[in-house]
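A single protein chain has been omitted; all remaining protein chains appear in their positions.
Chains: A and B, in written order; residue numbering restarts at 1 for each.
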Amino acid sequence: MSWLCDTHGDQIVRVTPAQVYRLLVCFVISVLPQLANIPVWLAVTTGVLILWRVQIEMQGHPLPSNIVKLLLGFALFLGVYVEKQTLAGKDAGTALMVGLIAIKFLELRGRRDYMVLTFVLYFMGMTALLFEQSMSVFVYVIIVCSLLTVNLVGLHLPASEATQSASFFTLRMLLQSLPLAVILFLFFPRMDATLGLNLGGESTGLPRSIRAGSFDSLTENNAMAFRADFAGNPPPQSPDLYWRGFVLGNYNAATNEWTESQYLMEANLSRNLQGGQVVEQHITLRPHAKRWLFALDYPIDDTWNGQAELRSGYVLQISRSEELRRKIQYVVYSSIGSHPTTLSPAMEKSSLLITGEDQINRKVKDLARSLRPPGATDMQAVTNALAYFRSNNFSYTTKAENYGSDPLYEFLFVKRRGFCEHYASAFGVLMRLAKVPTRLVAGYQGGEYNPYGNFIVVRQLNAHAWAEVFIKGVGWTRIDPTTMAAPSDASPASPNAATPNNKPETRQPILSRFENKLTPDWIKRLSTECRYRWQLVEEIWDYWILSYNPEFQAELLKKFRLQSFAWELFILSTATAFIATVVMVARSLRWKVTPEDQLQQIYNEFCATLEEAGVVRQDWEGPAKYAARAAKVLDHAAQPIKKFSRDYAFLRYGRIRHLEPALEPLREKLVLVREALAQPETKTQP
Amino acid sequence: MRTQLYLSRYGLVFIPILAAMLLAAINYDNNLVYIVLFLLISLMVVSVVYTYRNLARLEIRPGHMWPVYAGGTLRYTLVVINHAAYPVYGITFRRPDAPPDFRVICESVPPEGTQTVEFIEQVHTRGRFHIREMQVASIFPLGLFRSVHNVRLNWEYVVYPQLKGPRQWPSSEPDPRTQDDGHFRGGENFYGLRNYQQGESQRHVDWKAVARGRPMMVKEFGSGGMGRLWFDWRQLGDMDSESKLSQLAYWAVQADQMGVPFGLRLPHQEFPPLSGALHLQKCLTALATYSRRWP
Partner (left out) sequence: MKSLLDQTLAQINSVILGKEQVVRLTLCCILARGHLLIEDVPGVGKTTLAQALAKSLGLTMRRVQFTSDLLPADIIGNSIFDRSEQKFVFHAGPIFAQMVLADEVNRASPKAQSALLEAMEERQVTIDGTTHPLPAPFFVIATQNPLNQVGTYPLPESQLDRFLMRLELGFPDRDAERGMLMGGDRHDQVKDLKPVLTIEHLLHWQQHAREIHVSEPIINYVLDLLEASRRNQPAGGGLSPRAGMALQRCAQAWALMEGRQMVYPEDVQAVASAVMAHRLGGFGSDGSSDGATIAERLIKSVPAR
C-alpha cells in the first residue's frame, strides 16, 4: 500500500486565507438548518470560533496549540452532556458534530485537513435531510453540496482561476453525473430499515391519550399531517372525512383520561363490516413518532406492504415495535359509511368499563341517568345526550382553558365550551355511565381539498376525536358530539370548502378577522391558488421522490417483468450507466485522437503484449531492434512480430500521406501476434 | 506514456463518509439522502474521467539541466506540453527517490500550450547521480483520484566537486620540447585562425587575408608547447582528499575561464594539458567521480 503514504508532497501545501474563508462560509451555510437543534451557547461559541479563525488568518497569527483545542473539545463534550444529559441521540450528536467541526477549523493548515473538513461538511449538510424532507431543504442541501464541490475544485486550481473555472467545472460535472445518479436511484435495491439507528425526528401529532387539554398544541398548528390522494376518483363527501387513527377504550375517572386499549382479537375484521363503499386512498404520512397510520373509517386491510396491520378496533398500526420517523406513503382501502358488527362479550365489558367510577361527580352520574330513562334503548340514550349538548348552549373554542380539578363536571355544567376532546370525552363517559358500549376514536377530520391534484391535505389542526357507540342491529356507529356545539358549519357542504375542524368563523382572533377584512379578495384567491399549486408540486415530489420505496421499485420492475432480477439488474444497469457516463463524458470533453496517436496506441498495445510474454521494451529501443529481440526470444511468434514491426516502423517513420486506412491492417497484424503468442500455450497445456 | 489511476488518500477518506451516508439512507429509508449519496458517487465517477484526461494528452519532454557543484543547487527543467484542446490543471511532479517534501507543481497549462517546469534541489555530495524517473500526477478536480504516469528520464548527472580551495596556482612546468613556459594564449607561435568577434581588439586580425577578400579572422598565437600547467594531486599532499578534489576543480575552472591550457594528474588518471569545454568537463567529471578504489 505504498501509494497510500504517497501524497505527492501534498502535506506541505498550505491553504490560502481565501480558501479558509470559503470553507468557513460553507460551514456556516451547512450548519444553518441545524441552528434550531443546537443549544444557543454552542451556536455562540461556534460563531466566536469562526471569527477567531478569521482573525488568525487575517493577522497571520499562529494556530492555537493542541492544549487549547483539547480543552475546547473537553468543554464541548462537558457542555453538551450537561445540557442534554447524554452524548448520544439526535440533538447531542448534532451539537457535538457542529462543535467538533468548529474546533477542527482551528487546526486547518494543510490540504489534508481541508479535504477532510470538506468531506465532513458534505455529511453535515446531508444530515438536514434526516430531519426534514421537504423540497426546499433538499434544494438547500444540493446547494450546500455544490458549494462544497466548487470549493474542492478550486483547491486544485490556480488561485487566479479558482472561482470561475471551479464553478464551471462543478456545474459540468454535476450535469454529467446526473444520469448515473438517476440510474443508481432507480435500481439501487432498497432494503428494510432495520439497522436500529435512531437520530430522532419530528413528533408532532396526535397525543397518546385524551384528556382535557391534550389537543391544545394542535388547534393552531398549520403543519401538514398527511395527504390523501384518491387515485383519480372523486373524494368522499365531507361527512365521511373521518380519518381514523387509534381507538381509546379505557377511561380512568380519577384522571379523566381516555387511553389506548388493547382490544381482544377481533377476527375477520374486513368481513364484519356492513354496507358502505370501498374507497382507495394513497396517503403520504409525515413522521409523527407513533405507530399508527391513518385511513378513512373503516380501513379494511393491512397496508404499507404488510408493514402495517389492521388491528382490532379497525386501527392500522405498524407491525414492528417501531415508531414512524420518516415520511411514508401507503395505499389503503376503506369502506366508508359502514358499520363494524361484532361485539364480543369481552369487548362489551371493556366498552362499558369506567375505572374508578366512584370518583365521578354525582351530578354527572345523575345526568347520565337522566339521559337514559328506564326502558330507553341505546339509541335513545345517544340521541338524548346529543340533544343535551345542543340545547344547553355548548360552544366551541380553540382557547386552552383551565378546567380545574374535575374537568368533566366543569365542562358539562360550568364552562360548557371546549374542543372536540372535551365533547368526545364527556359524551363517552355519559354513554358508559348510561351502559351504552362506547369507545373514543382519535384521528383527523376534514381537510383541504386541492382541485388541481385531486387530493386532500390534512393538517394538524384537523386533529379530532369522536365517539363510537355500539347500536344493536346496526353495529358500531360513529357519533361526533362536537358537531352539536356549532350547528352552523358542522357539516361543510363540499370538500372544496372544507374548513378545518368545524370551527366557526367567529372563533378567529380579532386581529386576523381585521386582516381578513382589509385583504382584497383577489389576494386571498391568489394565495389560495398558490397554496394549491405548491401542494401539487409537493404531491408530485412526494410521489416520485420521497415515496420511491421498495414497493414502488418492485412495481416498476414488475412492469417490465424483471422483479426477480433486482440485484442483477442493479449491477447490470449500474455497470452500463457507469461505462456510458465515462464514455459520454470522455466524448463530450472532445478527446481529439489523431491517426498518429492511434498508431502510437497500437504500438503500445503491441509492446504490452510482448511484455506479457516476457520481453520488456527498453524505452530507448527502436521498434526494429525490439522486434528482432522479441522474435528471437518468442520463437513461435517470430513471423507475426516481425511483420507487425516492419509495418509499424514503415508507418511511423516513412513518408505516409494517409495514415488512417493503414491502421486497420496493422491492428489485424497485432491480432495475429496475439494469436501466435497464445497458441503454443494451448498446445502444451493439455 | 501509460496513465494509471489510483484512489487517492483523500478518496479513501471520502469512502467511509459515503458509507455513513448509505447507512443513514438505508436506516431511515430516506430517498433524499439516497439522492445526495448517489449524486456524490456519480460525481466521483465523473471526476475519474476528468482526473484521467488531465494527464492523458500531456507530453513531458525533458528540458535542460544546469551544471551543479557540491553544496550548490541542482537546477533542471521539464517541458510540459498539453496536446489537448482543454486546459490542464494541478500537475505535480515527484521523484520516487526524493525526500517527502519534494514537490513541484505546474498549476496550469493552457490548451495546446507549453509550460516549462523548473526543479531546484540542494545537492551536498559530489559524484554521479541518476534521475531515473519522474512521477507526474494530478488529483484535479476533486482530489479523490490520482492519475499518475511515470516519465522515464534516465538522466545521469554529475555533481562536480565544490569549487573552493585556499592554494595559489602551482607554477607551470616548462615544456620539455619548446622550453616555453607561457601562461596565456598569446605566445609567439602562430596557433591558428578563428572568426573575429565584434568588439575585439583588432591587433591580431589577419589583414592579409582580409585584403584577399576573406572574412575578418583573428590570428591566434599560442605558446605552441604543451604541458606547462599541471594541477597535480600530489602537490596537495597534506590536504584530505575531498579538499584536494575541491582545490583541483577550482583551479581547473579558473584556468578554463582564463583560457589557459592545463593538465590534471590524479592518482590513477592523467589528463594532458588542453583547453576547451570538453577538456574541462572531462577533468571535472574525473574529479567528481574520483574514488580511492579506482578502478
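Heads up, the rule we're going with is that a contact is a pair of C-beta atoms (placed from the backbone, for glycine too) under 8 Å apart; a residue touches a chain by one contact, two chains touch by 3 or more.
Quantities reported herein were computed from a predicted structural model and do not represent experimental measurements.
Here is the thing to keep in mind: the chain we left out touches A, B in the whole complex. The residue from A:Ala624, A:Ala638, A:Leu663 or A:Ala676 that touches the chain not shown here is A:Ala624.
Checked against the full complex, the one of B:Leu40, B:Leu55, B:Val68 or B:Val117 touching the unshown chain is B:Val68.
For the chain missing from the display, the contacting residue among B:Leu58, B:Val104 or B:Ala286 is B:Ala286, taking the whole complex into account.
One chain of the complex is left out; on chain A, the residues touching it are 618-625, 649-650, 652-655. Where chain B meets the omitted chain, the residues involved are 61-68, 76, 152-158, 160, 177, 190-194, 212, 222, 224, 226, 253, 256, 269-272, 274, 276-282, 284-286, 288-291, 294-295.
We take it that only the chains that are shown with their structure count from here on.
With each centre defined as the average position of its C-alpha atoms, the distance from chain A to chain B rounds to 61 Å. Note for the complex: chain B touches chain A at residues 2, 6, 9-10, 12-14, 17, 20-21, 23-24, 26-43, 45-50, 53, 56-57, 84-86, 89-90, 92, 94, 100-103, 107-108, 135, 137, 139-143, 146, 152, 154. Contact residues of chain A toward chain B in the complex are 3-4, 6-13, 111-112, 115-116, 119-120, 122-123, 126-127, 129-130, 133, 137-138, 141-142, 145, 149, 152-153, 155-158, 161, 165, 169, 173-174, 176-181, 184-185, 188, 190-193, 195-197, 199, 325-326, 545-549, 578, 581-582, 585-586, 589-592, 604, 619-620.
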